[in-house]
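With one protein chain held back, the other chains of the complex are shown just where they sit.
Naming follows writing order (A and B), and every chain is counted from residue 1.
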Amino acid sequence: MAMTDPILSESAAKVRLRRQGEVLRSLMTNPTTALGMIIIILLLGMAIFAPYLMPPNIPDPYQMPRDWGATRMPPGTPGHPLGTTNQGGDVLYGVVWGSRSSLQMSLIVVSVTVVIGVVIGSIAGIVGGWIDEALMRVVDIFLSIPELIFALAVAAILGPSFTNIILSLCIVFWVKYARIMRAQIILIRQSDYVQAARVMGDSRFNIFRRDILPNASTPIAVQATLDMGNIVLVGATLSFIGLSESGIAEWGVLVSEGQAGIASGRWWASTFPGLMIFLWALAFNLVGDGLRDALDPRTEGKR
Amino acid sequence: MQLRDYIVRRLMILPVLIFGVSIVVFALTRIGGSPIGVYLSHEMNADEVAALEERFHLNEPLVVQYWYWLKGALSGDFGYSGVASAPVSEVFWPKFAATMELSVFSAIVAVWLGLWLGVFAGTRRNRWQDHLTRVVAVSGASLPLFWFGIVLLIVFWANLGWFPVGRSTADLWASIPHPTGFYTLDAILAGNVQAFLDALWHLFLPSITLGFGAVAIITRMMRSALVEELQQDYVDAARAKGLPERLVLKRHARRNALVPTITVIGLTIAFLMQGAIAAEIIYRWPGLGRWMADAVVRGDQATIMTYVLFTSVLFLFANLIVDIIYAKLDPRVRLGD
Partner (left out) sequence: MTAHDMPKAPVIAEVRDLRVQFDSKRGNVHAVDGVGFQIRDGEMLGLVGETGCGKSVTGRAFLNLIPRPPAKIAGGRVLFRPRGGAPCPDCAGEGCEACGRTGTETVDLLTLPPKPMRAIRGARIAMIFQDPGKALNPTLTIGAQLAEVFLQHRSEALLAEAGVSPEETGWQANALRRMAREEDRWLDRRLKGLPPLSSAAAKLDAALDAHVAAALAETQIPNPARVMRAYPHELSGGMRQRVMIAQALACDPDLIIADEPTTALDVTIQARILDLIKTLQRKRRTSVLYISHDLSLVRRVCDRVAVMYAGRIAEIGTVAQVFADPRHPYTQGLIAAVPRAGTGRGHLASIPGSVPELVDPPPGCRFADRCAHVMAECTRANPVAREVAPGHQSVCFLEKTGQTAAPATSEASTT
């Protein structure tokens, strides 16, 4: 039986590697996932190269520029290809710099919530006992309040600002990750190969690092991808309701401020920023969905 | 475990969860600032402010403050809404009726269209119709509801002028009594066809706006449940009996796929409550959502607390009912942990 150890760990690693290859291949061949990838690349490019695409507004690039000489211009106006807002803000500027706001928001919230969730979920799953019980009751309470409404209440209490929206989203969105992490730990802890590793005398930490973390990372990656889109959607809704500073280059704010003009036929100020939110959420949802399908072995062809 | 025991146990957990939610909400509002903001004005001197603080027990410890709030809430006193300039309990019901009416119509749109699309896609798995439905469903889930509503307004209200905004035409609204607060019901009770059609006309765009996102949830669930059921042996067994595909689908696969689909009703209700906030802002719908939006911007704590608590209770009850229906419909469901 001395031979079993290397074979066991090697085959597990091999299986994981082959699985990753298959996942990647099926991601690339799925047309809707590929479409999502392309949109994501374009949007990220826009966010990263925003200062080169649209010269930043001085002093604060996230503040919409005001061109009081050219308010309420329709799309196609020279210098303002997507038109201007009631205050003479260039809609294209808002679209481009809004992608930067969205990227900041989603990256910060996803990384913070993943860390919080993984830590809390791991504590609950590994330590167990009354700590697990208490943490899971907190999770239950958090899950009893619909996400957007919870975030709305938190942001309202913190006071209206873009930073507070980010903060409130961080407070609300960690719960799912904690649940996933805990469920994975409990599931994997009972699986054969971890039992085998334990028999082999592996340390708790080694098992966690080598077996639990890589396995839990797949559902977390799926959820994080979906959340990259979801967070922008919820964050923009909070902005739209009025929890951001007015006049900033953020898509939700722009849609909200464009509302005033639609009765008089100025459709562009709301339409373009809203379309960007849609594309952003759509792209991450498509990729997240594709990722989930690729990782779910049940979707493979059955005999 | 018996179904009855299960229900009893779930019912016992429910107050604990509601209690927990109320603590979280209370803590949040008190961390955020003073609940008397709506009463304060610049003309007040320090003594008047202190009197107000004493009236609202702000000089007491937080636990005591919570106790006072809880005592009030249990007796129906949820505080004073600065936004509505009236006690919360007084303005709650008409606004609740407005939101419920909108949600019910949206739910009809969502359930009907969602189940149909789910079956449509699930029976054509991996064909182009399935891919198209998936794109539509993912689009529905990705669509910022507030923007979708505005686009509909731009097209059908601002440009075509086919549909109105608001909840009703004012003089028609005034011409009938409102015993229920549901405008369509009130119109039927008053026997006023014109008012009924007016109510439907006003409901049309908001319910499509609100329902469309929920369609995505139901479509996806129905599709995956149907695909799952269609792979079960009993479906092949039904075919092996010589049943036509129509009956295999209707009596076997579709019927059984509805059982897991019921579980997303709770999600759908949460979605409708969340979406109602944006939809009511856009369509100037005088419901809970717009009230909450106003309260949020102006820091009206009594309204925020009541709203969050109410939505959570609704959400929890919906999930409880869903679980009970689920356990009843599918005798195989294990009722343990």
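Keep in mind that, in the parts below, a contact is a pair of C-beta atoms (placed from the backbone, for glycine too) under 8 Å apart; a residue touches a chain by one contact, two chains touch by 3 or more.
Bear in mind the structure is a predicted one, so any value in this text is a computation, not a measurement.
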Which residue of B:70, B:135, B:262 or B:329 touches the chain not shown here: B:329
Option touching the unshown chain, where B:10, B:131 or B:239 are the choices: B:239
Footprint left on chain B by the chain that the document does not show: 126, 232-234, 236-245, 247, 251-252, 255-256, 259, 329-332
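By our rule, only the chains that are shown with their structure count from here on.
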Inter-chain centre distance, chain A versus chain B - centres from mean C-alpha coordinates, in Å: 24
Touching residues on chain B, where the partner in the complex is chain A: 17-18, 20-21, 24-25, 28-29, 31-33, 131, 134-135, 138-139, 141-148, 150-151, 153-154, 158-159, 231, 270-271, 273-274, 277-278, 281-282, 292-293, 295-297, 299, 301, 304, 307-308, 311-312, 315-316
Chain A to chain B touching residues, read off their complex: 31-32, 137-138, 140-142, 144-150, 152-160, 229, 233, 236-237, 240-243, 252, 255-256, 258-259, 262-263, 265, 267, 270-271, 274-275, 277-278, 281-282, 285-286, 289, 302
